[in-house]
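Just below is one structure, and these are the notes that go with it.
Apart from one protein chain that is not included, each protein chain of the complex appears where it belongs.
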């Protein structure tokens, strides 16, 4: 596994610092989760992050707006995250490199908005900045033992990337053509057919972008129902498009599944050592003797 | 199969009682389904449970509220379930252990609400207690021959548990970020853009929790349509989020499928011929020598 | 393939009749699709069935109600189907056995409603009888060469039947518990909370059956939006139920897929003849020599 570039890069980024023993120990607690202290730190951080998310969300509810309790919890959490940020800066091997890394910026962005709120009054537009704090959930995530699965997932997605690009282009083309078609049928055709007579009811397919939004909502089977065909022709065409789009969009599932499965197979069969006598491969991981010639492995 | 911890624990919980033969026979009828009498008992119980569910549900329909027929059926079923509960208490090997077990509590809870309704008048809040009676369906289920499939299903889910946790965290993060983003765009941005002018129409994304509810409803492709983006930017962003979320949420299907398949493979390779010397199983179909001891097969 | 019970039974049902040559030939045209005449008959029948479906459907459109053109096409098709039914009766080996078979009854039901319309005036309730005519599509279907795929599909479904039963019970329990829970939260709880004050708005979760309908619509991700939670608690619970139900209901896909795959594997690996010298199996279908020992197969 040591030749996995992703992991080795990550490991390099959180190397043990040189320096006094307290700094090394602090580093282990904050950046690693092997020791009990490190694990407790991760759990505490996870709880703090979840609390922070709940506070940020609850503040936007009309009945909790301007609540002083939430305000105090918010400040408490911000101070805790500030201490954490300073501690990471102190015990990282390369403080500057940490500060400009992805996670360093996320850590900084997770405390800045609250302080900025002190200076600027109209802090409404900072709500988006605060949401970046959520990215810290990933940080704790990557330290855990379920990391192999996350790696496997991202590996499968990575292996299927070309197919995903092909899929996205196909979706884009399908959405554009369907959208234009439905705009033509539901909007333009109606105007042509209703010429002179009473004005037709305002179609919900008011423009091509609107129709493309409808096509995406429909093809992914979300189907809000805020935009629906109202003419018989429109319903017929959209029923056909639904069946087509449904088949089309359900295929890529197979791609990632196929990649997951083949990576499973690779993992199982690859680390098998060949038999020293007959060079056969494909032994079980717990094999002691070659299944073909009986030679001790 | 006898080394499966789940099954052996279950078997231990319903051990045959010591005592007079009628108690042993009664135990076999109630707790086992191997004998004809045991099977008929299970079928009768299943029908009683389904009747009970139908009665509880129908009582809430306005046209059937306070129906005396339903009231009588309800009491008949409650008395039957009471007899069953007492019978289980009598013939269980460890009555106390049964009474405090999960299924013992479920059995008790399935009869208590009706009796409580006699004492307390406002029995409206007991409707939830009654619904626990449904858990008894699982009890009958586990005695049936389709049990292997249920085991296999739970086994596959259990093997994929780390991936499910990763998936849930990913969904949580995606939902929080999408929700906050849409709240920002549909609510905050609209207020900023419409300053001074006519008040903007009340956005359906009234708070972050509401937006997160929208994000879950959308990403799982349920798409009620009670909350939909109304601005052009919001529609554009939500179309992108739908495509992203759709790809994201469809991946875990592959996980469980993959686990199911690999457990299938395990099962298939198991019934291979055991090694004549060390009794090991799990040889490749084309193996000539035992992989464990090197004995010729 | 001759040991497949489904196919052999079907073949037996359409055996060649004894009798004059014209009857045998007519039988081949009507019941088989190997000859050119038989294939043309099938295609003509397919077109007639599709026309009939279109006519039956179109008749219910307000603008086409009582159309004399449709009336004439309907009678033309009915006469054609009558001729076909009589022809099948004449050339079947066992006319009585055909008449009481599934397809015989379907054939009869596809012509009766139109004649019944002559006698009875209020033919509105016969629309359902006419729709049975659609079952004839399956008849043509089974004669075609894509039959192997239909067999494979039904075989996979059949092999997964125990899992499907488990799945349906799980869905039933999940739907009942979710429905009751949401009925309790959205309806009962609201009434308790709003006591004395202004009457709460009429909840859409008016009864447990209604809530169970909501649960099915939601868990299958159909999500009409005619019933949606309106309280904050209800939205929170339903978001959790959606995630749970989504995971729950998506699992069985894997079952059938897994069955399809394993039946694929079975088919590929089974017909391999073992090597006459070393008894190795697993040769390619087009192998001429044993891959292990080089022996000619």
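Brief remarks on what is shown
Letters A, B and C mark the chains as written, and numbering starts fresh at 1 in each.
The rule we apply is simple: a residue touches a chain if its C-beta (ideal position, glycine included) is under 8 Å from a C-beta of that chain, and two chains touch if they have at least 3 such contacts.
Keep in mind that what you see is a predicted model, and the values were worked out from it rather than measured.
From the options A:40, A:102, A:115 or A:246, the residue with contact to the chain not on display is A:246. From the options C:171, C:185, C:208 or C:237, the residue with contact to the unseen chain in the full assembly is C:171. Seen from chain C, the chain kept out of the figure touches residues 53, 56-58, 60-62, 124-125, 127-128, 130-131, 134-135, 137-138, 141, 145-146, 148-150, 153, 156-157, 164, 168, 171, 209-210, 212-213, 216-217, 220-226, 249, 252-253, 256-257, 260-261, 264, 282-284, 286-296.
Residues of chain B in contact with the chain left out of this view: 221-225, 232, 286. If you put the missing chain back, the residues of chain A touching it would be 162-163, 165-166, 169, 172-173, 176-177, 179-181, 183-184, 188, 191-192, 206-209, 212, 218, 221-225, 228, 232, 235-236, 238-239, 242-243, 246-247, 250-251, 253-255, 257-258, 261-262, 280-282, 292.
In the analysis below, only the chains that are shown with their structure count from here on.
For the copy pair chain B and chain C, the superposing rotation over Cα atoms measures out at 90 degrees to the nearest 5.
Of all residue numbers seen at the chain A-chain B contact, under half occur in both copies; the interface is built from largely non-matching residues.
Chain A and chain B have CA centres that are 27 Å apart. Listed for chain B are residues 209, 212, 221-225, 253, 257, 261, 286, each touching two or more other chains.
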